[in-house]
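Every protein chain but one is kept in place in this view of the complex.
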Amino acid sequence: MPVVAGVPVKTFTVACAAALLTAACSGSTPTTTAAGPSTAPNRGSDVGVEYENTGTGPMVAPTVPTTPSVPTEMGVKQGNVRTFSLTASQFTQHIANFPLKTATVWGYNGSTPGPTLIAYAGEQIKVVVNNKLPEPTTMHFHGLHQPNADDGVSGISQPTPIPSGGTFDYGPFPVGHVGTFAYHSHFDGAVQDDRGLDGALIVLPTSEHQSVKAAVDVVMTLQQFDPPSEGGLVKPFGESGQFPFSTINGKTGDASRAAITIQRGDLVRIRIYNASNMVHSMHLHGHDEVLVDKNGHAVPAERQTTTTVAPGDFATIQFTADNPGNWLFHCHFPHHTANKMMAGYNGAPVGMLRIFHYDTAPAVPTAYFSSAHYASPTAMK
Amino acid sequence: MPVVAGVPVKTFTVACAAALLTAACSGSTPTTTAAGPSTAPNRGSDVGVEYENTGTGPMVAPTVPTTPSVPTEMGVKQGNVRTFSLTASQFTQHIANFPLKTATVWGYNGSTPGPTLIAYAGEQIKVVVNNKLPEPTTMHFHGLHQPNADDGVSGISQPTPIPSGGTFDYGPFPVGHVGTFAYHSHFDGAVQDDRGLDGALIVLPTSEHQSVKAAVDVVMTLQQFDPPSEGGLVKPFGESGQFPFSTINGKTGDASRAAITIQRGDLVRIRIYNASNMVHSMHLHGHDEVLVDKNGHAVPAERQTTTTVAPGDFATIQFTADNPGNWLFHCHFPHHTANKMMAGYNGAPVGMLRIFHYDTAPAVPTAYFSSAHYASPTAMK
Partner (left out) sequence: MPVVAGVPVKTFTVACAAALLTAACSGSTPTTTAAGPSTAPNRGSDVGVEYENTGTGPMVAPTVPTTPSVPTEMGVKQGNVRTFSLTASQFTQHIANFPLKTATVWGYNGSTPGPTLIAYAGEQIKVVVNNKLPEPTTMHFHGLHQPNADDGVSGISQPTPIPSGGTFDYGPFPVGHVGTFAYHSHFDGAVQDDRGLDGALIVLPTSEHQSVKAAVDVVMTLQQFDPPSEGGLVKPFGESGQFPFSTINGKTGDASRAAITIQRGDLVRIRIYNASNMVHSMHLHGHDEVLVDKNGHAVPAERQTTTTVAPGDFATIQFTADNPGNWLFHCHFPHHTANKMMAGYNGAPVGMLRIFHYDTAPAVPTAYFSSAHYASPTAMK
């Protein structure tokens, strides 16, 4: 059993291929000291290559996750170094359909959350940050074990932040352990993070057994915004204590334009990153959601109804598509599935929400993705 | 080991009979692949009958949980279908003793939370919802795996909600896995759920070993209300950001009228459902509370001081009554054990609280359950 921080830490497999194909699932037993010194990979630092070599079937390339509504960035690979370029700036983004549509936010490459960065375990990454904001900024890599000089904490590990108009290179440094991570500003985070300066960073294995390959692998970054008016600059949480627009990947459910289509039998993986200022309780309708990874480390699989994520948390959940229909995935805080306390088409939840649509199910009513049908509930008039 | 959503999921026993009777506890070891294909029951869907067949001693009927302050509803059984009738309406409820006593809420059959529905694994349930509210509504079953047509999401899986004055039949559909679940409105949840349209739904095994039978089995649904004045209609959380009355089963601790009486040696089970809009941290005095089930699935038993539940979470905890006295069970957020920042008799906590009373202990001071003795603390005057 590997020992980290003075304690033996159990390792668990991430996923075993075909659902209900129990016996063929290798490597699923926690390694114990009873078995002698463990041969499980060391997952405690980013210095070495490390990923879960489990599952069954031939070795294949993993599915590259997609991030609905947000670009994916693979960077430029030279030698073993993958280089990403991120420009921080202020811009207007479509965040909701009602009672307003747009907000002025801060983000990277014209999107908040910024593009999802993809790297492979064993590579080094370099991130070039170009600051077009009206004030200084820095970048921190959350959950990775970068050297202190690349930690990006303004005033501490990076005493002088990137000035407005300046550029800074983070890395190259190695990304060793497979998982879901993030990058975000670490200059005056109570303002810059709340305005949208964050994004997901996924470290994939170079190959994996066929059985652990997800048919659908989606990243969902949770944020909350408080624009004072149509197109207005979002206010940080600490000023208002309110987040009237709760979003996934920068958009409320009604503004997401389309459901995520899946097929019966699919292994569906959802990588949650809570970039907001509040705890959320993510609930999938019609299926159990199985927590398989928390904060960049595999955990013993646990079936859940809701998955609680605090600010800064990552959680990867999976489900097997076995109950056809149109199913919500949303935060179970009631007012996080409303836009400024208003519901959508026929009282439907909006806010921090996405819909999984089986290809055999009726289409989600198009009225849901429009503001045209909204009417204030009787009781609120 | 059963495989769910692509991963092997460990199964754990719910409870082994007599405390401290270690060796007699069968089935308590997590099934591992080392033991070959598991014979543990499939717990991943509601299609089949499924419950934890563990413990020792003869098979007996389980204790039917009670819900202090709230009715229990067994429904009407015909063939294998158990039918429940729930009427949603607006009414006045006694929620606290001070500084106000009543609020206008929305609930089912004249109670918020609505009656606790009891079914047995393997049955089908049918729920007839009669809408006497001033606006449309729907019903969702939280944590169960109903077919999409019974999912009750207004605007999505139920495009047309139940109009005011209308009726809708949900089900029959099978309830396969044993556990604590819930029902609630899924029309404009930020308003309807906050006003009280929710309740617990318990799926019991048809029989269980004597050793896992709880002497006391209580349901506690957590809610928070913000009535603007004596008897006023509660405001949704999103309007005020405040919940000045934190309740269990629709009443603050002072309004609960009586403690829950237990006896030394009892195995006491508490089924928590967080129907509120905030995280709570439920703490039992004088005993460890052992988490045995989360969100409808047994988990490895974990001794705790506080049990954190996010909105939409279920958690089942147990304790063995081994320390006589009068002991609080309450949320550890300080202002959730006050009514509008005011404490009870001699500064006692109120709000989200119940008291467990050993039958051999002195009676809880009756003044605690009255508003007569309240006085504002010096420092707050």
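Some observations on this one:
The first chain written gets the first letter, and so on, giving A and B; residue counts start at 1 in each chain.
Everything that follows uses one rule, which is that a residue touches a chain if its C-beta (ideal position, glycine included) is under 8 Å from a C-beta of that chain, and two chains touch if they have at least 3 such contacts.
Keep in mind that this is a model prediction, so the values were computed, not measured.
The chain that is not drawn here is touched, among residues B:96, B:290 or B:315, by B:290. When the omitted chain is restored, the residue from A:82, A:142 or A:357 that touches it is A:142. Within the complete assembly, residues 1-10, 32-34, 36-38, 43-45, 134-136, 138, 140, 142-143, 145-149, 151, 153-157, 159-161, 164, 186-191, 193-194, 236-239, 241, 277-279, 294-297, 299, 308, 310-314 of subunit A touch the chain that is not shown. Panel shows subunit B; residues 13-23, 25-26, 28-29, 211-212, 214, 241-242, 244, 267-268, 279-281, 283, 285-290, 292, 300-306, 308, 318-320, 322-328, 332-335, 337-338, 340-341, 343-349, 355, 361, 364-365, 367-368, 377-380 of it touch the chain omitted from the view.
The definition used in the following text is that only the chains that are shown with their structure count from here on.
Spacing of subunit A relative to subunit B, judged by their CA centroids, is 31 angstrom.
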